[in-house]
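All protein chains of the complex are present and in place, except for one that has been dropped.
Letters A, B and C name the chains as they come in the text, with residue numbers starting at 1 for each one.
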Amino acid sequence: MEMTRRGFLIVTGAVGSGVALSTFGLDLGPVRAYAEELDKAKRLKAAKQVTTVCCYCSVGCGLICSVDKVTGKIFNIEGDPEHPINEGSLCAKGAGFFDLTEANKYRLRKVLYRAPGGMDWEEKSWDWAIPRIARLVKDARDKGFVARNAKGELVNRAETIAHLGSSNVDSEECWLMVTKARALGMVYIDHQARV
Amino acid sequence: MTNHYIDLKNSDCILIMGSNAAEHHPIAFKWILRAKERGAKIIHVDPRYTRTSARCDYHVPLRSGTDIAFLGGMIHYILTENKFFKEYVVNYTNASFIVDSGFHFKDGLFSGYDAKKRKYNKETWVFEKEGSGIPKRDMTLSHPRTVFQLMKRHYSRYTPDKVSGITGVSKENLLKVYAEYGATGAPDKAGTECYALGWTHHTTGSQIIRTMSMIQLLLGNMGIAGGGVNALRGEPNVQGSTDHCILYGNLPGYLKMPTASLDTLEKYLHKCTPETKDPQSANYYQHYPKFFVSLLKSFWGEKATPENGFGYHWLPKMDDGVAYSLMHLFDKMYEGKIKGLFAVGTDPAVSAPNTAKVRKALEKLDWLVGENIFDNETHSFWKGPGVDTKSVKTEVFLLPASASMEKEGSQSNSGRWVQWKYKAAEADGDAIPVGEITIRIMAEIQKLYAKEGGPNAEAIVNLKWDYTDRQGRYDALKVAKQINGYFLKDTVIEDKGTKTEFKKGQLVPTFGMLHADGATSSGNWIMSGSFGANGENKMAKRGKEDPTGLGLYPNWSFCWPVNRRIIYNRASCDMNGKPYNPKRKLLEWTGDKWVGDVPDGPWPPQADKAKGKYPFIMKADGLGALFGPGMAEGPFPEHYEPLEGPLAKNPLSGQLINPAIELFKSDLDKVANADARFPYVCTTYSCTEHWCSGALTRWQLWLLEMQPELYVEIGEKLAKEKGIQNGERIKVSSIRGEVPCVAMVTKRFQPFTIEGKTVHQVGLPFNYGWLFPKDGGDSTNFLTPTVGDANTFCPEYKAFMVNVTKL
Amino acid sequence: MKGIELVKLIDTSLCTACRGCQVACKQWNEVPAFRTKNNGSYQNPPDLQWNTWTLIRFQEYEDAGGKFTWLFRKDGCMHCTDAACVRVCPSGALYHTPFGTVGLRKEKCIGCKECVSACPFNIPRYDKATDKIYKCDLCQGRLQDNLSPACVKSCPTGALTIGAREAMIKKAHARAKALGGDANVYGDKFVDGTHVIYVLKEKPEVYDALPVNPHVPLSVMAWKDLLKPLSLVAAGGVLAASFLHYIIHGPKTPDDADNQTKEGGA
Partner (left out) sequence: MTDIEGASARLAREIGNVLERNPQSRNILQAFEPILQEKARLAERIVCKQIDPSAIDRSRLAGGIPVIRQTPLLLPEDPWEEIVRAVIPAIIQGFPALRAELLVLQKGIDDGTIRLSDFYRAQDGHPVLARWAAAIVVRQVAIDFLLWAAEKPVLENRRRTLQEVLSTSGWDRGYCPCCGELPSVAVIHEKIPQRWLHCSRCGHDWRFSRTLCPCCARESQREMPYFFVEGREQETAFICASCKRYLITVNHIGDLEEHDPDVLAMGMAHLDLLMQQKGFLPMTVSAWNVFD
């Protein structure tokens, strides 16, 4: 920014920098009291705004989320005015994007597990679930592994495991899931683009 | 999309067919209305009058499953009324090619059909070649075996009378649409088409879209602003998930999955790398080996060496001629052959066809790992209606995932804009991003194989899997850079005389610089260039410049490939590089370079015999394919009836259904064509208040209040015939299952006159499932057949037969 | 905020019935959703209710020439200048605001339902549980913060706009002229002009639940001029209201509109 503010002031001649209200006998008591009251009552809230993209249809409208810095919760979502596609406007579902955040009580918050024959979900931890899943994957893969097909050609297929989804996750996550699946030798791989 | 959302404003005539844009892509519809404000004509062709129809210039109803007949009639009109853009067709398409004398089309079948295998032997679908190997061409298009003449003869059968009898569209409406859209053949006019699942959900889905591409080629609408063929896709990142190929038959970047017979890397590369003898054809896929080897290097890093074919053998191989799509997956699961399933952010228990078979198949799983932000009918299949929960032995995990605004990463909209988004808030509770879940599970599996070994263990143990940040959390930026690709050793790139030096570990700025000798890695070649060599993340760019004024916004996010906003854009200029429509200048050759959008290939225009290239650089012969031998069911789209339709005989030929589709044979895959028990055509769709299977929107009470439960829309005449009252609870049934729902008697479905007979059509949304809300209705797909498109296996949800009876 | 006289324009020729306004109204006013049934129409809830202050009405219309079109009309309070409801309201719950709209002080409403029978557009809705009536107040709180109503803010197609009275009426007539055919402006000619006006593509009589020439009912006139001052002076609002309601409308019938079921989903 080569045009700094200081540069202009000299050129324009105005010298407003020295102007200060108190030097003109203005009673700023009420404002100071109010400011202090806000500060003491912790009513001055720190927040941030973040740009994101809508997670409904594939038009890709831009959004701006306002987030309370203390609680970390999103408290407002609006269209991104700079975004050339939606230019700040949103459709009915996009405007309801807020209902997908943790404000919606139906959102999943816990690792859930259903034992074989079980009648309901139980809550588990990640540290319990991840190793258990890895073991199940290895056993299913090894048991059903097809190194060579009927014609004797080398195929290295893990035919007993399948993967479905998703076109509702980020591209980097899609790539990771595909890479994991192909490294495991899976061929039954598909997702919503098919339906 | 060949073009993109904002570009719709540049169009003079927009055909919305196979889409309900106002309801499902409201902001795209805003751009369509901008075109309308400029005087464009907006036409809606759809079996049902919808909220889109209410805001279009007019609505033309047609019977579900007859789109190719409708569009074939338009080709007939364009050719007979001489509306096609001759210079464009002669120079930019393969209209002038001469087809092999062995090729023929008789009574619905092309040459080379094997009825037993239901597949074609395509050896006669080839062009006659000169001695030099370049295809022969008759630029006057008069030789009887030119593609042009064959096409003219093929579609001469699609007369207005014949098409009206098949589609149920009045001749008057047919000619009105054909005239209006045909007028965009003029050089200064642009016509475009918006489609969605209304076109893909058919056994002839791919050919419907191809027919429209042929129309756009004939009218010179391909590659111009306000033109192209535009898919308004339904999911936020379906373009990204398709680009990264969570698809059985492809590897990231639409590379082909190896099959068993290609037992060496060389054989595979030879088969997948097209050749051409024509120096003017860029045939860009000649660089296929660079993309494929760079992909293998991105998987296995240094472990992938020239000696081991860069790990080619570690990749699984499909059996030749066998498919593993979603329908095949559930077919095998139903046979008990699939033991474990990862279901990530998806609800096939509602959205897959033939729900009864799908839910029975799920019961045979040993384990199911679900990753989602809400529970749904798939994750809780074991406590669904009619399931003996205790007897289902499946072990089920439901892992809580972060929603899209709770994680950083990129999403591609279907206009190919890859947009970076930031993390606004922490997910609540134990929810973590799907990326993190995937990393942790695979890392754990790697540990097991490192310790215990197992079949083809190298593929797992050698996999490069270090995508976490210092705190060990999923790092989206690291993955994005791995996808973009790196130089794996110091490299010097020579381009038009200038040499640029790149260091080992530097990001590759464009896929043009990828190597086939292992010197570069790239997780997905079409995404190469989403980072600059200096590390700039172009997906996060927010530049508002729009120098062409066409709404390209070249500096807003990254658009694959190489930030080209409209594909095939060199076809918008004549052979000397002068724009056909100066008022809507997309590209122009200024003597030494192209100005405007990123050109579809840097080479001079075609007229430069020495260095010039044809505009369709991804095609082996560089020209638009009016004759398309790559399709499974024939080089020219032909109308076939749906698998389950109202007619016993195809009015156009002796071939009732698409001869190349695969038929599924399980005990639950029953079909009832032209069957008195199921006399009404049925189609499925969604509604603006819900989204896809409703797995996200059904949990939002303000949306649910407006569309609380499953309904079927029935024409007034049919309802009167059946004595059905509006709002009455009734039952819709097909041979596969039945669905109780509410009757919505409406004027928006009118009976069709098909081949002189009255045929009624009804339709249901598919947004409901038993889990929530209680008594809101269950999956509509109890009705739909397990059958799909011959090329893509995309299921035929849009046309099958049902009956409608009181409860 | 001492504001200027405002008019909200509903241009039905731009509306795609996406119902973003219906959701935005409930979100802003924090009004609960009900567990509804589908009774054969996209229109849901089926009618204005105490928890539904604006409603998109879906109507399938075939004109004399057999041309079919699907009409969408955003129903809700018309905010009349000569508001019958304000006239009959004994407790001052309903009042004219500086913006020309009809405000509703919920705490003052005594549930006498006089306004329900007086309103020429059949808008106010009574809730038995709280014994109060509810209707759109054009987001009085937002207007005071100089903000447009929640529905106007949410509309993605520009069908809903708000502005100074003369300018919006002029804009409506210009749009009707541009549309041609039977297009007309509805609302600026009766009850001394309403502060919600429509651009309709068809004649008013075509539309469901839209009175052709709405006017303040005669009984209300009598009530205002002759009886209301007397009653308020003599016996206080409540007693007088129920006595007079008996004379004019017969006994207070249990409200038939109490069909709402349990709040929210499962």
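Just so we're on the same page, a residue touches a chain if its C-beta (ideal position, glycine included) is under 8 Å from a C-beta of that chain, and two chains touch if they have at least 3 such contacts.
Note that the structure is a prediction, hence the values are computed from the model and not measured.
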### Chains on display which the left-out chain touches in the complete complex
A, B, C
### Task
For the chain that's not shown, point to the residue among B:A183, B:A540, B:M618 or B:V759 touching it.
B:A540
### Task
Touching the absent chain in the whole complex: find that residue among A:A35, A:M119 or A:L154.
A:A35
### Task
Touching the hidden chain in the full complex, which residues of chain C are there? Just list them.
1-4, 6, 143, 145-148, 152-153, 162-163
### Task
Kindly note down the residues of chain B that lie in touch with the hidden chain.
422, 540, 542, 544
### Task
Kindly note down the residues of chain A that lie in touch with the hidden chain.
1, 3, 5, 7-8, 10-28, 30-35, 38-39, 42-51, 64, 69, 76, 78-82, 87-89
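Note that only the chains that are shown with their structure count from here on.
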### Task
Go ahead and note the Å separation of the Cα centroids belonging to chain A and chain B.
26
### Whole-Å gap between the CA centroids of chain A and chain C
40
### Message
Residues touching two or more other chains, restricted to chain B: which are they?
### Response
26-27, 30, 688-689, 702-703, 772
### Task
Identify all positions of chain A at which a residue touches two or more other chains, and write them in rising order.
89-92, 96
#### Entry: Contact set on chain B toward chain C in their complex
22-23, 26-27, 29-30, 33, 49, 51-55, 687-689, 701-711, 725-728, 742-748, 772-774
### Task
Show which residues of chain A lie in contact with chain C when the two form their complex.
89-92, 95-96
### In the complex with chain A, residue positions of chain C that touch it
18-20, 23-24, 27, 154, 156
